[in-house]
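A single structure is presented below for examination.
Every protein chain but one is kept in place in this view of the complex.
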Amino acid sequence: MQEFLTYSIYGTAFFLMLLGLYAVLMKKNLVKIVIGLTVLDSGLNLLFVAVGYISGGTAPIFSPAVVGKHVIMTDPVPQALVLTAIVIGFGVTAVALALVVRLYRKHNTTNIDEIKNLKW
Amino acid sequence: MDLFFIIIISVISLGAVFAIIRFIKGPTASDRVMALDTLSVMLIAVLVILGFLMKRYIYIDVSLVYAVLGFIGVITIARYLEGGI
Amino acid sequence: MTNIEIILTIVSLVLLIIAGFFAVLKKDLIHAVVATSVISLVLSLMFYLLQAPDVALTEAAIGIALSTIIFIITVRNTKRFEDK
Partner (left out) sequence: MNYIGYFLISIGTIFLFLGGLGILRMPDFYTRLQAGTKASTLGAMSSILGIGFLQPEWFIKTFIIVVFIAIANPLSSHALARGSHKAKQMPFLKDEKIGDAYEAVEEKLHKNQKKEDKK
C-alpha cells in the first residue's frame, strides 16, 4: 500500500506538470499562460517534497516533543528548496501579470496571435 | 480510540466530496467560490485533528494561518463580482 | 502512513487532478482562478501529510491570499472571458 501511494503521488505530480506545460504551449490567452505556469510550479513542488519523504518519519523541527528521543526525521533539504521555490514562483507570477497588463494597455487585446510587432 | 478518529475523518471526507461535486457542477462563479470557502473551513478542522494525532504542537500553526488569512481571497473575488476594487 | 493518512491522500489526489483540469480548460477566467486557489489549498494538505508543515504554512499564506489577489486584479484590468 505504501509503495502504491508513493507512486500515485509521483504520477499526480507529473500529470500536473504536463497539464501546466500543455497550457503554456497551446493556449492563446496570456492570463491562461500564467495560470499554466502556476500549475507547473505546483506539480514540481509536490514532486520535490514527495521525494524527500521517509515513511514513519516526523518533521525536521526540534521541539520538546522530540528532543532526547530516538525518532526518524524526513529529509530537510528538499523542504528548504521548495520553501524558496514557492516564494520565487510568486515573484515570477507577479512580474508576468504586470507584463500582461502593460501589453493589454498597448495593444488592447490579450490574444497572443494578434500581438505581432515586438517593439513596444 | 483509533477507530473513532478513522470514522471522524471518513465522515468529514464524505462531506468534502459533496462540496467537490458542487464545485464541479456549480453553474455560476459564486457557487464555486462558496465551495472553496466551505472546503477551507473543513480543512482547518481536519488539520487540527491531524496535529492531535501526530502529537506535535508546532503543526497547529498551519491551521492558525489558515484561519487568519483564508478569507481574504474570498472577499477579493466577492468585491470583483460586486464591481468594486 | 496510517489509515487516516491513506484516506486523506486519495481524496486530495483526486481533487488535485480535477482542479488541474478546471484551471486549464475553463473559458471563464474567474473559474480558472478559483480552481487555481483550490489547487493551492489541496497542495497545502498534501505538504502537511508529507510531514513538511513549514512548506504548508508558506503555501497557505501565498497561494490563498496573495496569488488570488494579483490574479483578480489582472483580470479586472483586462478582459474576463477567453475568446476562441
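Letters are used for the chains, namely A, B and C, taken in the order the chains are written, and counting of residues starts over at 1 for each.
In this text, a contact is a pair of C-beta atoms (placed from the backbone, for glycine too) under 8 Å apart; a residue touches a chain by one contact, two chains touch by 3 or more.
Just so it is clear, the model here is predicted, and its values are computed rather than measured.
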{"item": "Chains in view touching the one left out", "value": "B"}
{"item": "Chain B residues that touch the omitted chain in the full complex", "value": "4, 8, 11-12, 14-19, 21-22, 28, 30-31, 33-35, 37-38, 41-42, 44-45, 48-49, 52, 57, 60, 63-64, 67-68, 70-71, 74-75, 77-83"}
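The rule is simple: only the chains that are shown with their structure count from here on.
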{"item": "Separation of mean Cα positions, chain C and chain A [Å, integer]", "value": "10"}
{"item": "Chain centre separation (chain A, chain B; CA means) in Å", "value": "21"}
{"item": "Residues of chain B touching at least two other chains", "value": "56, 58-59"}
{"item": "Chain A residues counted as touching two or more neighbouring chains", "value": "58-59, 61"}
{"item": "Contacting residues of chain B [partner chain A, same complex]", "value": "54-59"}
{"item": "Footprint of chain A on chain C - complex, ascending", "value": "1, 6, 9-10, 13, 16-17, 20-21, 23-24, 29, 32-33, 36, 39-40, 43, 46-47, 50-55, 58-59, 62, 66-67, 70-71, 73-75, 77-79, 82-83"}
{"item": "Chain C partner contacts - residues on chain A that touch it in the complex", "value": "1-2, 5, 8-9, 12, 15-16, 19-20, 22-23, 27-32, 34-36, 38-39, 42, 45-46, 49-50, 52-53, 55, 57-59, 61, 74, 79, 82-83, 86-87, 90, 93-94, 97, 100-101, 104, 110-111"}
